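Note that this complex is displayed minus one protein chain, with the remaining chains in position.
Letters are used for the chains, namely A and B, taken in the order the chains are written, and counting of residues starts over at 1 for each.
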Amino acid sequence: MSTKWETVIGLEVHVELATETKVWCSCKNEFGAEPNTNVCPVCLALPGSLPVLNARALEYTIKAGLALNCKIQRRSKFDRKNYFYADLPSGYQISQFDLPLCYDGYVDITLKDGTTRRIRIQRIHLETDAGKLVHAGDDVAAADFSLVDFNRAGVPLIEIVTEPDLRSAEEAGLFLEKLRSILKYSGVSDVKMEEGSMRCDVNVSVRPAGSTEFGVRSELKNVNSFSAAVRGIEYEQKRHIRILEEGGQVEQETRSWRDAQGISVLLRSKEDAEDYRYFPEPDLPPVEVTTEEIERIRATLPELPDALMQRLMTEYGLSAYDASVIVAEREYAQWFLQAVELAGADQAKAVANWQINELYRVMNEKELGPDQIPLTPEQLVGMLKLMEKGTITGKIAKTVFDKMVETGKDAETIVKDEGLTQVADEGELLAIAREVVAANPKVFEDWKSGKQSAAQWFVGQIMKRTRGRANPQLALKLVTQALEEQAQK
Amino acid sequence: MALTRDEIARVAHMARLSLSEEEIEGFAEQLSRILEHVERINQVDVTDVPPTYHAVTLQNVLREDEPQPSLERETVLALAPESEAGCYKVPKITEG
Partner (left out) sequence: MSGMTHILSAARLNRLFLAGELSAVEIAESALSRIAKVEPQVGAFLHVAAEHVLDRAKKLDARRRAGDNEFGPLAGVPIAVKDNICTCGMETTCASRMLKGYVSPYDATVVERLRASGAMIIGKTNMDEFAMGSSGEASAFQTTRNPWDLERVPGGSSSGSAAAVAAGEVPLALGTDTGGSIRQPAAFTGVVGLKPTYGYVSRYGVVSFASSLDQVGPLGHDVEDVARLFEVIAGPDRRDATNAGRTPPELKFGGDPSLAGVRLGVPRELFGQGIDSGVKARVEEAIRQLEDLGATVEECSLPSTEYALSAYYVIALAEASSNLARYDGVRYGFRAAQTGGLTEMYSKTRGEGFGAEVKRRIMLGTYVLSSGHYDAYYRKAQQVRTLVVRDFERAFERFDALVTPTTPFTAWRIGEKIDDPMAMYLGDICTIPVNLAGLPAISVPCGFVDGLPVGMQLIGKHFADAQLLQMAWAYQKVTKHHESRPVLTEEGGR
């Protein structure tokens, strides 16, 4: 009989803060600059240099904590984590050991079956990012030498540590998505995995289902995307179960995830664990945070995705699914809210439909990110107004939509330039209806013998002749009139 | 507290100091004597005494988030023992 296993996962997520400058010096915090151009005595750890805390980095850390329902440490301090590595200029990382700025928070995630799980956040602390290593080839160990760029050294980083509350790779993926979304809403980070502004380490262990004790865990490093996190967890989970089922014991160790090969390899065992020799940073005085300061920062938080989703459902009557895909990205939600404000609340569902069905489709085709929405809310609302007035048909609207995306012009201009106005002139349409009826005696005979679909066929012909610009109801009415006239002849 | 040669070697590795056999011997003896003296602090009752990490009490010394010019790359790389392609060059990275 085989045991049922339960996987226990905890995450350590590193997120770069979107400050103007680095955390301890006034060099620019900027992605993609020429190597070693954003460096100074402090971030290169030249002799004699000293760190001074960036006020905004402190504020953003607290803001992230509030967005993640954390308590804020009233008296916090910084500590040195000592180790040698080529990307670490001072030989220690300034971090926080026993008094992290934020603690005891949580994030609620919604599983596929609709149930909600609360994932507890143990702590969030502020620390320092390291520089970047460039190797000849993609493997550290295989390269004969490495090149170091210290532009990233000293960029403010927060480390978010969860409790071991996640139970599957899927949950971990949902958690990371949710976390990313909340942090982006709160404006503290760009959270771009591809630029490395969000990275994570994964702790995985496995235990017999129902057990309350934790199994031995392995820590997975170098996990550089959400999908890599999911794959890495699945891999570790299988590896642990295989070891346990073969009667072996899982070793506590740190492993490196090689996403391209889909495997993890041993980085170091527990015995080789680094002794970081943490001690309080003597160059930095402690930080005190008052209630007033916390409330001031809280007031700068925007409406966060959970609250917004509720509002979209109750205030605008959107379905849970529609609301969730709109709040998934801060830019999408802002776009939607702007459009609704222009169009009026009664148009909310129409806006949502166009946004989800058409806008996302186009963006998907063009592989555009949420910060590259190719249409303004004004453009969409202008188009909706033309539909409402009956200037264009729903069918034409799709054409107008695509042209708006393509040219950036507004709907009215496109409709005018392309002559897409709905033909609502009864006289003109009746003339066309008479012509098509006269020209197709066979179909007319079908209609006469009682085949109702024949009338629809004639409407189609009118649409063809008007290139879709005819009002469909009017066209049907006039076709019917033309057919009856013909029958009386 | 007497330090063994192994402990000296372990600490030297942690501190990234290559020591000669002679130095290891010497340090084992000297550090043991210094630690013996230092351990006098264990005679003091410090129950409920908070630690003092800073000699003068300050807090919340902060800097505005405003960029200032960085150093020129040529200037900083000129200080480096070895550089290449605008970067610092370091030998093969081995774990540990």
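The working rule: a residue touches a chain if its C-beta (ideal position, glycine included) is under 8 Å from a C-beta of that chain, and two chains touch if they have at least 3 such contacts.
The model shown is predicted, which means the values in this text are computed figures rather than measured ones.
K.L.:
In the complete complex, the chain left out here touches which of the visible ones?
P.N.:
Result: the unshown chain touches A, B.
K.L.:
Contacts of chain B with the missing chain: which residues?
P.N.:
Here the touching residues of chain B are 3, 7-8, 11-19, 23, 27, 30-31, 33-35, 37-44, 46, 49-56, 58, 61, 63, 71, 75-76, 79-82, 88, 90-94, 96.
K.L.:
Kindly note down the residues of chain A that lie in touch with the hidden chain.
P.N.:
With respect to the unshown chain, the touching residues of chain A are 41, 44-53, 80, 82, 84, 86, 89-92, 146, 148, 275, 277-279, 282-285.
Heads up, the rule we're going with is that only the chains that are shown with their structure count from here on.
K.L.:
Residue numbers of chain B touching chain A in their complex, please.
P.N.:
The touching residues are 14, 16, 53-54, 57-68, 70-71, 73, 76-77, 79, 84-96.
K.L.:
Which residues of chain A touch chain B once you look at their complex with the stated criterion?
P.N.:
Listed in rising order, the residues are 19-21, 26-28, 34-41, 44, 46, 52-58, 77, 84, 86, 133-135, 140-141, 143-150, 267-268, 272, 275, 277, 280, 282, 284-288.
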